[in-house]
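The structure appears below as structure tokens.
What you see is part of a larger complex, with each chain still in position.
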Amino acid sequence: MSTVTKVQNPEADPRVKAVFDDIRTTRKSDFINNMWLYLAFDPDLLEKTWAEVKAVMATPSALDPVVKEMLYIAVSVTNGCSYCAHSHTAAAKAKGMTGEQHADLLRVIALAAKTNQLAVALQVPVDAAFDADRQA
Amino acid sequence: MSTVTKVQNPEADPRVKAVFDDIRTTRKSDFINNMWLYLAFDPDLLEKTWAEVKAVMATPSALDPVVKEMLYIAVSVTNGCSYCAHSHTAAAKAKGMTGEQHADLLRVIALAAKTNQLAVALQVPVDAAFDADRQA
């Protein structure tokens, strides 16, 4: 079940085919997951979304690919996105996240959710020492 | 402004003093930030919260301390916790997060929030390939 109709034979559209080919090449896998199959209903949205995902997640940068996937999990879980929790946990494992790292990730994001709740409930005032302009 | 009254002279309570001393020792700093000053209104809550924060964040584990702080930022930002965004960004910088890593972190969590929104809006069905039991 979805809110948009899944396109039949999406690669008949050359823009969709180009994106799917690039996904397969980038990931060295023939598997195209549902996120892209459903986004194909609007080729422009598909192209731009994939371009950004590729630039941020599949291009070498200041953070390690596994760390980036773990950050993605942290946001996705906090937002309650079931699809994203599944897809990015699978991606993190594929990129090398160990069982110990997975458990550690869970410990950190669970604790963060807990202390976020306390800080908001107490309405703790922000310490002046945390001001980046003051630190400068 | 806060929802609990800040305790005057909190270290008059030996349980509070013990926690504050441990915070100072663990962090090698005299600074006690507002989160702990306000939590001191209930010594039990203060003790248990600090014990968990110390165990998860200040004890060597499978993830690097800077990575753990970045995961904390990811959750705190997604939850909209202003205090936590400030305190954990300061902590991440103190533990070595560079400006390039900070920008990269922002790119990842911003993209995650964006694709979370798309996946929920489309109600994309979870691919069977992501099932951990199937992968086993």
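We just call them A and B in the order they show up, numbering each chain from 1.
The definition used in the following text is that a contact is a pair of C-beta atoms (placed from the backbone, for glycine too) under 8 Å apart; a residue touches a chain by one contact, two chains touch by 3 or more.
Everything numeric here is computed off the predicted structure, so don't read it as measured data.
Chemist: Please state the number of copies in the whole complex; 2 are the ones shown in place.
Modeler: 6
Heads up, the rule we're going with is that only the chains that are shown with their structure count from here on.
Chemist: Centroid of subunit A to centroid of subunit B, CA atoms only: how many Å?
Modeler: 20
Chemist: Quick one: which bits of subunit B touch subunit A in the complex? Just the residue numbers, please.
Modeler: Per the touch definition, subunit B meets subunit A at residues 1-4, 31, 33-35, 38-39, 45, 49, 52-53, 56-57, 61-63, 67-68, 70-72, 74-79, 81-84, 86-90, 93, 98, 100-101, 103-105, 107-109, 111-116, 118-127, 129-132, 135.
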